[in-house]
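The complex appears here minus one protein chain, its other protein chains still in place.
Which chain is which? They are A, B, C, D, E, F, G, H, I, J, K, L and M, in the order written, and residues in each are numbered from 1.
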Amino acid sequence: MDSATYIAIASIITAGLTIAIGSVGPALGEGRAVATALTSVAQQPDAAATITRTLFVGLAMIESVAIYCFVVSMILIFANPFWNSAVAAAAAGH
Amino acid sequence: MDSATYIAIASIITAGLTIAIGSVGPALGEGRAVATALTSVAQQPDAAATITRTLFVGLAMIESVAIYCFVVSMILIFANPFWNSAVAAAAAGH
Amino acid sequence: MDSATYIAIASIITAGLTIAIGSVGPALGEGRAVATALTSVAQQPDAAATITRTLFVGLAMIESVAIYCFVVSMILIFANPFWNSAVAAAAAGH
Amino acid sequence: MDSATYIAIASIITAGLTIAIGSVGPALGEGRAVATALTSVAQQPDAAATITRTLFVGLAMIESVAIYCFVVSMILIFANPFWNSAVAAAAAGH
Amino acid sequence: MDSATYIAIASIITAGLTIAIGSVGPALGEGRAVATALTSVAQQPDAAATITRTLFVGLAMIESVAIYCFVVSMILIFANPFWNSAVAAAAAGH
Amino acid sequence: MDSATYIAIASIITAGLTIAIGSVGPALGEGRAVATALTSVAQQPDAAATITRTLFVGLAMIESVAIYCFVVSMILIFANPFWNSAVAAAAAGH
Amino acid sequence: MDSATYIAIASIITAGLTIAIGSVGPALGEGRAVATALTSVAQQPDAAATITRTLFVGLAMIESVAIYCFVVSMILIFANPFWNSAVAAAAAGH
Amino acid sequence: MDSATYIAIASIITAGLTIAIGSVGPALGEGRAVATALTSVAQQPDAAATITRTLFVGLAMIESVAIYCFVVSMILIFANPFWNSAVAAAAAGH
Amino acid sequence: MDSATYIAIASIITAGLTIAIGSVGPALGEGRAVATALTSVAQQPDAAATITRTLFVGLAMIESVAIYCFVVSMILIFANPFWNSAVAAAAAGH
Amino acid sequence: MDSATYIAIASIITAGLTIAIGSVGPALGEGRAVATALTSVAQQPDAAATITRTLFVGLAMIESVAIYCFVVSMILIFANPFWNSAVAAAAAGH
Amino acid sequence: MDSATYIAIASIITAGLTIAIGSVGPALGEGRAVATALTSVAQQPDAAATITRTLFVGLAMIESVAIYCFVVSMILIFANPFWNSAVAAAAAGH
Amino acid sequence: MDSATYIAIASIITAGLTIAIGSVGPALGEGRAVATALTSVAQQPDAAATITRTLFVGLAMIESVAIYCFVVSMILIFANPFWNSAVAAAAAGH
Amino acid sequence: MDSATYIAIASIITAGLTIAIGSVGPALGEGRAVATALTSVAQQPDAAATITRTLFVGLAMIESVAIYCFVVSMILIFANPFWNSAVAAAAAGH
Partner (left out) sequence: MDSATYIAIASIITAGLTIAIGSVGPALGEGRAVATALTSVAQQPDAAATITRTLFVGLAMIESVAIYCFVVSMILIFANPFWNSAVAAAAAGH
């Protein structure tokens, strides 16, 4: 088994775990934010516009954390500099 | 056991764990959001339209996190660049 | 023990754990949603139709997460591309 | 120890753990749903019919998650394609 | 140590852990259901018949999950197809 | 160390852990049921007969889960088919 | 180190862990039951007789789970069939 | 290192862990019982006699679980049948 | 490294962990008991004598569990029968 | 496998885990902050401007913690001084 | 590496972990006791003397558990009988 | 693999985990602080100035803990004295 | 690697973990105590003197537990008797 294989395996496992673990927090946080938004709308329907707008800004902030994880996961699969380096080395007759 | 086998095993295990772990957060978050939506509708039936609309937007945001995990899981099974590279290397008489 | 056996073992273990771990979140989330639906119906029987309809949409969203896991589990058992590749290689006199 | 034995061991352990871990979520979720159903009936006896009907639909949804696990567990014990393949290979004088 | 022994050990450990882990969820879920049933009866004695009937249906649903685990555990001890296969192989002069 | 010893060790450890882990859930569930029964009796002494009867049925259901574990534990110690098979094999001059 | 020693070590460790882990659930459950009994007596002193009687029945049920663990622990130390078998085998000039 | 040493080490570690783990549940349970006893006495000083008597019976039940652990721990240190057997064997010129 | 050293190491580690783990439960339990005692005194200063007396009895019961752990810890350090036996054996020119 | 490969693997795994674990806290914290912001707006719509402004400052503070993790993760992938050093050493004919 | 070194390492690690783990429970318990003391004083300033006195007795009891851990930790570092024995053996030309 | 590589790997892993684990506490703490700030502003808009000022001081204190972790993480990556020492040793023809 | 190195490594790791783990409990306990102190002062400003004095005594008690850990940590780094002994042995030409 050559170096590239080790790097491939590490990349696969890390890419999956990154988005898997990274989805727990945002999903729970968004669930909480949405839940209180619904409670608030039911309690004060007149403020629905303000509540909805604040909710969307907040969801965007929380989603951004999940997107960080997704970005790292995608980088590890499709734009992995270590893998590129290993493949280049192998192609150069390392 | 050649390199491709190691990569296949890592891909199988990671694909399963990614969607498995990644389903915990969204499921709990959606459950919470749906639960408060129901409470809110029961408390303020007149705002049902606003509540339902906000709920669906929120569920879509939370579901998107689960879909990130599902996408990574599918990529690892059906469009795995490392596996393709290993298979190509093996076919090239590596 | 040849490559196919390793892949088979990894597939078996992953298929089971995927649906096992993946059932925890949806089951708890659905339990919560159903529970509040019942509370809401008891509190506001007049809104039962709206509540039930919202509940079913929500349950479908949550169930979809469990179904992702079930799909990955079934793919790993019955339509595993890595296993097919290993069996084909073995049949080709690898 | 031949390949079939390894697959048998993995299948045994996975089949047990799948249904064991997979029973935690549904059991807790159903317990919660039944509990609130009882509270709701006590609070609003007139809505007992609606509550009971909604409860049964909800329990069926939650039970379905446990049944996914049971199905995978049974497949691994009695209709395991990997085991069949290994036994066939052994019978073929592997 | 031959193959049958490995399978026997795996079956023993899995059978015990399956029913052990699988008993946690149902026991807690049933405890919760019974607890709220008692609260509900105390709060609304007139609805005792409905509450008790709903409780028994719910307990049966929850108990079914525990019985899945017990069934798998018994199958692994007394009707284990892998063990039968290994014993048959040993008897055939494997 | 022969096969029978391995099976004996696995049986000892599993028998103990089965009843140990399996006692957590039922004990907590029964504690909760008894606790609410006491609260309910104090709140509605007139319904003591109904409450007590419902409590005993519920405790029996929960206790049944603990008894499943105890049965498996006893089977592993005193009626273990794998151990009997190994002892018979050893006696047959294996 | 002969077989009997391995069995002795497994029995010692399992006996201790069985009663140790098995004491957590019953102790917490009994603590909860006693606690609510005290609250109930303080709230409704007239029902003290009924409460105390129900408490003792409940404690007996919970204690029975702890006693299952204690019985298994004692069996493993003083009436262990596997140890007896190993000692007999050693005495027979194994 | 002879057999007796292994048994001694297992006995030491198990004896300590048994009482250590086994003390968590009873201590928490007793803390809860005492706490509610104090609340109840403060709420209903006239029932102090009944409360105190019920408390002592309950504490005795909970303490009994801790004493099971202490007994097993002491047996493992001072009356360990496996250790006695090993020492006797060593003395007999094993 | 001779037998006595192994026994010494096991005794050191176990002695420390026993009192360390064993201190968690009693400390939390006593903290809870003291806390409710203070609340109760503030709520019903007239019953301070009864509350304080009940508190001290309860603290003694909880402390006894911590003392069991301390006793086992001290026995393992200063009156360890296995260590004495090993030292005696070493002195006897084992 | 040379030094650079080890460093690459460590960098990949660490980069993924850093952002994955580091996303849990901020996501939950932001979810909580957004949730109470919505509740507060619904309760006091007149203070919406102050609440929103305070919320954004707070979200920025919390997001900064997630960004620390993202920065470290990016540094490890794209500006890793250890990797650069290893690559330079390899290029220098190490 | 001689016996004394192993004993030294075990003593160092155990001494640190004993006080580290042993500090969690008492610190939380004391925090809870102090917290309720402050609440009680604020609620009933006239009973401040009784509350403070009861608090100090309770803190002493809880602190005693932490001191058990500190004592064992100090004994392991400065008065370790196993270390003394090993040093004496080494000095005696072991 | 030389010493510098080991130190590099340890530095990479530790740098990532330090900021990852170290971000959980501050993020949750800040989330809580911001959340109550919002509640307080909504409840007492007149005290918004005092609340905001106190909030910022508190956030700074909590953020300082996260910054400790970030500083240690940066030191380990860019100003690691052990790495510098190893590189110097390697350059000196170690 | 000589004995002194092993002792140094054990001392370094233990010193860090001791203060790290040992800081969790006191920090949470002090946070709780300070929090209730603030609530109490706000509720009863007239008793601020008594509350503050009681708070400081309580904080000192809780801080003492953290200081135990810090002392053990410092002893392990700067006044470690085992390290001194190992260094002396090495200096003596061990």
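Following the convention adopted for this analysis, contacts are C-beta pairs under 8 Å (C-beta built on N, C-alpha and C of every residue); 3 or more make two chains touch, one makes a residue touch a chain.
These numbers come from a predicted model, not from an experiment.
Asks: In the whole complex, what residues of subunit M lie against the chain that is missing from view?
Replies: Touch with the absent chain occurs at residues 1-2, 4-5, 8-9, 11-13, 15-17, 19-21, 23-39, 41-43, 45, 48, 52, 55-56, 59, 63, 66, 69-70, 73, 77-78, 83, 87.
Asks: Go through subunit L and note every residue touching the omitted chain.
Replies: Output for subunit L: 2-3, 6-7, 10-11, 13-15, 17-22, 24-26, 28-33, 35-37, 39-41, 43-44, 46-47, 50-51, 54-55, 57-59, 61-62, 64-66, 68-69, 72-73, 75-76, 80-82, 85-86.
We take it that only the chains that are shown with their structure count from here on.
Asks: Please remove subunit B from consideration and report which sets of chains remain connected through touching.
Replies: A, J, L | C, D, E, F, G, H, I, K, M
Asks: Touching both subunit B and subunit K: give me those chains, sorted by label.
Replies: Intersection of subunit B and subunit K contact lists gives nothing.
Asks: Any idea what the CA-fit rotation angle from subunit A to subunit F is, to the nearest 5 degrees?
Replies: The C-alpha superposition of subunit A onto subunit F needs 130 degrees.
Asks: Give, as an integer number of Å, the spacing between the C-alpha centres of subunit I and subunit A.
Replies: 47
Asks: Go ahead and note the Å separation of the Cα centroids belonging to subunit G and subunit I.
Replies: Roughly 21 Å, centre to centre.
Asks: Going by the touch rule set out above, which residues of subunit D reach two or more other chains?
Replies: 2, 11, 13, 15, 17, 19-21, 24-26, 28-33, 35-37, 39, 41, 43, 55, 59, 66, 69, 73
Asks: Among the chains present, which pairs are found to touch?
Replies: All chain pairs meeting the touch criterion are A-B, A-J, B-C, C-D, D-E, E-F, F-G, G-H, H-I, I-K, J-L, K-M.
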